[in-house]
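Missing here is one protein chain; the remaining ones are kept as they sit in the complex.
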Amino acid sequence: MSTSPVTLGKALNMGLRKAMEDDAKVLLMGEDIGKLGGVFRVTDGLQKDFGEDRVIDTPLAESGILGTAVGLAMRGFRPVVEIQFDGFVYPAYDQIVCQVAKLHARSRGRLPMSIVIRIPFGGGIGAVEHHSESPEAYFAHTAGLKVVACSNPVDAYWMIQQAIAHPDPIVFFEPKRRYWEKAELDTEATPEPLFASRLVREGSQVTVLAYGPMVKTALQAASAAEEEGISVEVLDLRTISPLDMGPVLASVRRTGRCVVVHEAPSNLGLGAELSARITEACFYELEAPVLRVGGYDTPYPPSKLEEDYLPDLDRVLEAVDRSLAF
Amino acid sequence: MSTSPVTLGKALNMGLRKAMEDDAKVLLMGEDIGKLGGVFRVTDGLQKDFGEDRVIDTPLAESGILGTAVGLAMRGFRPVVEIQFDGFVYPAYDQIVCQVAKLHARSRGRLPMSIVIRIPFGGGIGAVEHHSESPEAYFAHTAGLKVVACSNPVDAYWMIQQAIAHPDPIVFFEPKRRYWEKAELDTEATPEPLFASRLVREGSQVTVLAYGPMVKTALQAASAAEEEGISVEVLDLRTISPLDMGPVLASVRRTGRCVVVHEAPSNLGLGAELSARITEACFYELEAPVLRVGGYDTPYPPSKLEEDYLPDLDRVLEAVDRSLAF
Amino acid sequence: MSEVPEPVHHGFEPNPFGPHHDPISSDPIHADVASPVEQPELVQLLTPEGERVEHPDYSIDLSAEEVQALYRDLALVRRVDVEATALQRQGELGIWASLLGQEAAQIGAGRALLPDDMAFPTYREHGVAWCRGIDPLSIIGLFRGCDSGSWDPIESKFSLYTIVIGAQTLHAVGYAMGMQRDEGQGACLAFFGDGATSQGDVNEAFIFAAVFDAPVVFFCQNNQYAISEPIEKQTRIPLYRRASGFGFPGIRVDGNDVLAVLAVTRRALEAARSGQGPTLIEAYTYRMGAHTTSDDPSRYRLASEMEAWKLKDPIERLKAYLVRSGQADAAFFDAIQAESDELAARVRSGTMEMPDPDPVSMFENTYAEITPYLEEQRDTFLAYQAGFSDQDSHA
Partner (left out) sequence: MSEVPEPVHHGFEPNPFGPHHDPISSDPIHADVASPVEQPELVQLLTPEGERVEHPDYSIDLSAEEVQALYRDLALVRRVDVEATALQRQGELGIWASLLGQEAAQIGAGRALLPDDMAFPTYREHGVAWCRGIDPLSIIGLFRGCDSGSWDPIESKFSLYTIVIGAQTLHAVGYAMGMQRDEGQGACLAFFGDGATSQGDVNEAFIFAAVFDAPVVFFCQNNQYAISEPIEKQTRIPLYRRASGFGFPGIRVDGNDVLAVLAVTRRALEAARSGQGPTLIEAYTYRMGAHTTSDDPSRYRLASEMEAWKLKDPIERLKAYLVRSGQADAAFFDAIQAESDELAARVRSGTMEMPDPDPVSMFENTYAEITPYLEEQRDTFLAYQAGFSDQDSHA
């Protein structure tokens, strides 16, 4: 019996451990990931067990981390990079967008670029600025990268392993405010594929799309809607780039209505792309335009205001109602 | 009589000169903008006339350029930064996204952040990699920034001055392959406002939205369509963030159909946002989904393939036909 | 803010920045590489035991009142820090970044500033903020989540706290370039940590400052750790030597000796103001507390290390000097203690009473000229909020 309740953070830790055991080329790199085990303890104990050569406390320089990860990947290693917080990935943006994303294409497929960039993302933990951002759209707009987000411990465990084993560079978003949430994890189950969305709650009237931290919010909204007699279907996108449109379109064709939820600012957030694709594919089936519930188009506010800023159950419900009113 | 034919590059040069004459706080910063006058000669002669203190050849470091521009802006200057090519803005991404975009909000409005970031963008000049990118969506998704693109010499002359005089940070995109195109410029005319879109060709059947280099392409497509008996309306967006939705929605309400054209990759490009907003606002008026003609979701290809990669007249027409077929 | 005294002014030592000497040896490859193990001497004017010592290059001559004022600064900022840590533990602050152990580095640097100078802090320079007249409650507001720093950075000549490591060093250089271009008489003082020296931005700041001879002093508090990572993860050689690779002077000062820090920083600022460009000061000190209240230093460092540094405590040291030299008596220390407690009480009550920010403020300052799109979002938000309060009032 291999099932036990673990937190999302612990599941990631277990997944990383498994990936390191399975493949000696897997290395972890980042700031404070060694003795400290990372500020969220996701790498706890790994340096002790795998040594300083495989769990590398790097200098405090994100471009340096990604740039050296590129060199290690060229040499056949599989670096898994931890960015300490979402807001600190930008110094590495050039290396990610111009090098990590492009080297496979530039080398006509000759340079392996198996890099996983782990980013704890999103708000809701009462942090100071730069610690609560949702930069996924920046990466999803970048050809050459793949982008995924886990929402629960079971996915966290499997997806991190799948991401590490995958040949393409992947930006792996972790919902930081869900690190401490628990679920039963069966480490001997057969995982779902990495680049697949999942129907997490069936419903008939409105499809709600979410990923990462917002999946739970969407599910809560669906429960609340049920009490009001509204049947909401919820999909956990899991993969942000490429989008897995099959299940999304199937659901929207059933319900005729769709609401997309994410913490990132609305303007040019994932909701925009989903709206455009769904509308193009389901033009005659849609009963209402795809509606978006996102962060406002302002810098992430001081934490006393984050509850006002972040999409919550009520804002999702409000959008569901608006959709139904069309 | 103040009208004369000038190229887009020259118009920018004249606009910069005028802005520097009008306000002693205006400084230019960048690589090779002094004696060389910039690789596109947009700053030609300005260092000679305004001195090295106001036209600053910086060290070769984009983050350094933007970071020092922030300090100069705090001190009350109005730095106008030249990024040599689109693909070289990423080392400065952190300073732009975390500092330039946020300092007004972080300081509760106390720190002036009047910075213009000039970026020659787009392809079509047969360049090597990193010299043909269209990164506007990255900036448009960033709250705190404003983003505009000029498409012709007249706009170039006025918009650069308006951008410099504006209190907020602006990413100013220049269509590099149009630098050498000429138009009559009346320097005593009254300019249109900076954040306004413009109807550039009237039509009744399909609205085509474009900005920067693609405006000309859209106009060519409209002419070709006319020969086939199709009436295409073309809008030059001019402002990318904020979008000026008024004229866009008015046009789409008239035509019932819309095609968005840009060189940037389609996934999460401006077309996505425009599609989402137009569909939400004109849900019952649309005869077809908003269609997008963009770059493919691959790295910008070697120049021998750029004609295949870039949206052209034919691809716009093809989308117009598809829209009409709905 | 009435609690904060005026900066102490003094005549400056003669300018130490003469023509540079090139120490190239005959063996080119070893010309200027330091040994990785050797620890250089640091400038010290006060031993850990509080004995006043002379230094061949740096001297300082302060009246008893001036030394007392420094002691008062140190004591008060530590007291505020302790209170803020307690407030965080009690759930009043989201997080707190303690300056414990770094008071002398910050007060020495902060008191070296003249009115025209501009300081660029990280997130830990509460002591420098104090010297610039910033109400501690403004600092606390940031850690409580009310704002991103409510002081006026232009008025107070103290820029906003900067959390993205190293970014502010470039702002300082840019601001200094501005000073070169207008009537500026001042210099900039850019703060950063040992870990920050690894960031590209900090190195680019060195380059811009050197190339433009910008009036800026780089003040690195080497508190031995970047969160959990010891200094060896950032550099092979003492940090102050980084400057030599960029062609400007670097110096290491005992960061727990407020007199030495004051003397060294004054001189570097004066050099910057007089057109000699940048200096790098490495204030060698120790973070006696956790990185922030979220951190657990027991995971990465030994208690014995802390014990060793306790003997170098910056406040005990100055106190010993004041006592030993007869410049202060028990009554003085009692008065400071009383003032500290009063200040702490004010900080505590001020924190508890601090109003939450108005939600609509998040829309208001995104731009100097708000966009129609954001106006719409704001109005929708306000209507939505009003809907709730309607509900509330109807319920």
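So that you can tell them apart, the chains are marked A, B and C in the order they are listed, and the count of residues begins at 1 in each.
Here, contacts are C-beta pairs under 8 Å (C-beta built on N, C-alpha and C of every residue); 3 or more make two chains touch, one makes a residue touch a chain.
All values reported here derive from a predicted model rather than from experimental measurement.
Visitor: Using the touch definition from the top, which of A:43, A:84 or A:99 touches the missing chain?
Guide: Among A:43, A:84 or A:99, only A:99 touches the chain that is not shown.
Visitor: So one chain is hidden, and I want to know which residue out of A:5, A:109 or A:191 touches that hidden chain in the complete assembly.
Guide: The single option touching the absent chain is A:109.
Visitor: Residue by residue, what part of chain B touches the chain that was omitted?
Guide: 31-32, 34-37, 39, 57-61, 63-64, 87-88, 90-91, 126-131, 266-267, 296-299, 301-306, 308-309, 314-315, 318
Visitor: Kindly note down the residues of chain A that lie in touch with the hidden chain.
Guide: 27, 53-54, 58-59, 61, 63-64, 66-77, 91, 94-95, 98-99, 103-113, 143-144, 146, 166-168, 195, 241-243, 245
Visitor: Please output the residues of chain C touching the missing chain, sorted low to high.
Guide: Chain C touches the missing chain through residues 16-36, 38, 40-41, 43, 56-57, 197-201, 203-204, 207, 210-211, 232-237, 241-252, 279.
One rule holds in what follows: only the chains that are shown with their structure count from here on.
Visitor: By Cα centroids, which chain is closest to the centre of the whole protein?
Guide: A
Visitor: Among all other chains, pick the one whose mean CA position is farthest from the mean CA position of chain C.
Guide: Checked the centroid distances; the maximum from chain C is B.
Visitor: Centroid from C-alpha atoms only, then distance chain A to chain B, rounded to Å. What do you get?
Guide: Computed value for the inter-centroid distance: 31 Å.
Visitor: Using the touch definition from the top, which residues of chain B touch two or more other chains?
Guide: 63, 91, 94, 98, 105-106, 143-144, 241
Visitor: Which chain C residues touch at least two other chains?
Guide: Answer for chain C, listing residues that touch two or more other chains: 147-148, 164, 200-201, 361-362, 366, 373-374.
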